[in-house]
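Note that one protein chain is taken out, while the other chains of the complex remain in position.
For subunit A:
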Amino acid sequence: MVRFRSELVILISFLLTLTVIINAFLHKKQFYPSIVYLTKSNSSMAVIYLQAFVLTLLVGKLMNKIFFGQLRAIELEHLFERSWYAITETCLAFTVFRDDFSPRFVTMFTLLLFLKCFHWLAEDRVEYMERSPNITLLFHSRIVGLMALLMLLDLHFVNLAYAHTMAKGASVQLVFGFEYAILFVNILSTMTKYLLHTIDLQNENPWENKGIFILYSDLILGFIRVLLYLTFMSLMFKIHTFPLFAIRPMYLSLRSFKKSLNDVILSRRAIRNLNIMYPDVTPEQLSQYPDTICIICREEMTAQNGDNSQQIKKLPCDHIFHKSCLRSWFQRQQTCPTCRTSILRPPAPQQQANQPQQPPQQQQQPETEPATPLNNRIPTNPNFFINNNRNNIGSIPSDFFANMPGFAAPPLPPFAFMPPPLPPLNLNGLSDQDLNQMEGNERHNVEARIHCLRNISTLLNASMLQMQQYMNICAASSHLENLTQTKTSIENDLKFINIPEVTNKPAKESDETVTSSTNVKQVEEEDESDAIRRRRLQLFEAKSSSQN
């Protein structure tokens, strides 16, 4: 029905044009006057405009047949959606350039819109390459032909606009020049994608660097696009008026540039994390896993040493994936796909301590933790180590000093560093490569090593200091013992003459605890304590005489 009606419209427009032209010739009889007559008559011009429109559509259909064949539903949908925006923007542009409004101008805009449509379609088609399992030779030749044609046309129009602007100064041609330049950038990006997809299709193995290439080409072309729009905006603002119609595409290109910049940053971070923080899985280790299907791509993981395309990485949560699959996931989410443990937070120190008790497959990989460079871990959880240090070193002496009257605990040097992480217990389990990795010869490894040595020397100094203090205390304690004994005897004496404050004092010796507990008992045991007191006095006198 629709088809029939469109054919009818085409037929009617052809007939109308024919009648208009024949009519003009019948009236004027000669070529030149009839042309003049045609262009002067509004009604015949209207018919001719309609005819031009119909012809444009027909040419579009022909190009579509040549380069695309059947359009897919989603392509049509995109086409209509984008055309509406483009038409709105064109109308806005008309309001800006109402002084230059002429049939020629309208023709130029129609042509621009026409070419834009094909750019969009080419973009969609290239995207479709990723979705379809079978890409035919016809597809390739069509898309290459289309892209080459569009490229040439864009270049031609840019050139034309440039020549026009140079010859006659800034005019509407400036707008067209910029529009075609941007279209040219678009077709360049489509072409890069096409080339990348084609290379990928030729390869037997998945090409893991494709994603990176796409990211970077997006970034560069996005940057060029943004630059073009900014220049266009400033130029237009200077010589004409504010180009309202260019705001939406400019905003879109800015946004996509920001997104691709963000993508590149995230992807770089993900790659860095992958390379630094997580160990590769070797074939022997892989054989210990019951399930060797990478859950991201649902394909079997086969570890081959030295083969980059199929590298397997293991996360701290003991889940394994293809490196390339993990990388693309980490661009979106910094979590383990299986258990959603955040990968940006390194495992807590307690987990490290537990590691030897984990299942046997774990023990095969003692390099898991130490493979992490030291300076990577230092900033993550420094408090744990500092607190631990203070408690371990500080606890013993502080109790010790508390029992010693007259001795204040000397201030301990603050340990604002962590002790060096212990190397794995079983070095036999490590290959030479792993050991090399642990040792390393890059700047940060060397820095970490020097840092460790400094820490050790500080720790040694601290223990020297403590040993010295301990020796001092030991020397003092023999003298101190005498003093305490004197003190208790005096207390006993005081108690004997019944001074209440002293009797209520907590006793140091076991026999005195009894005396102070009840008064009744005190009376009963007075004789006994008296005897002890006397013995003590004798002892004290003997000692003091020997000291003197």
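Some points to look at:
Going forward, contacts are C-beta pairs under 8 Å (C-beta built on N, C-alpha and C of every residue); 3 or more make two chains touch, one makes a residue touch a chain; residues count from 1.
Going forward, contacts and distances are computed from a predicted model.
For the chain of the complex excluded from view, the name given in UniProt is "Ubiquitin-conjugating enzyme E2 G2" [choices: "GPI-anchor transamidase", "Ubiquitin-conjugating enzyme E2 G2", "Exosome complex component RRP45" or "Peripheral myelin protein 22"]. Only one of A:N64, A:T338, A:T486 or A:S529 touches the absent chain when the whole complex is considered: A:T338. Set against the missing chain, the residues A:I247, A:I296 or A:A462 yield one that touches it, A:I296. Of A:S328, A:N445 or A:S529, it is A:S328 that touches the chain left out of the display. Even with one chain removed from view, subunit A keeps its contact list with that chain: residues 72, 127-128, 130-134, 197, 200-201, 203-207, 295-299, 325, 328-329, 332-333, 335, 337-338, 340.
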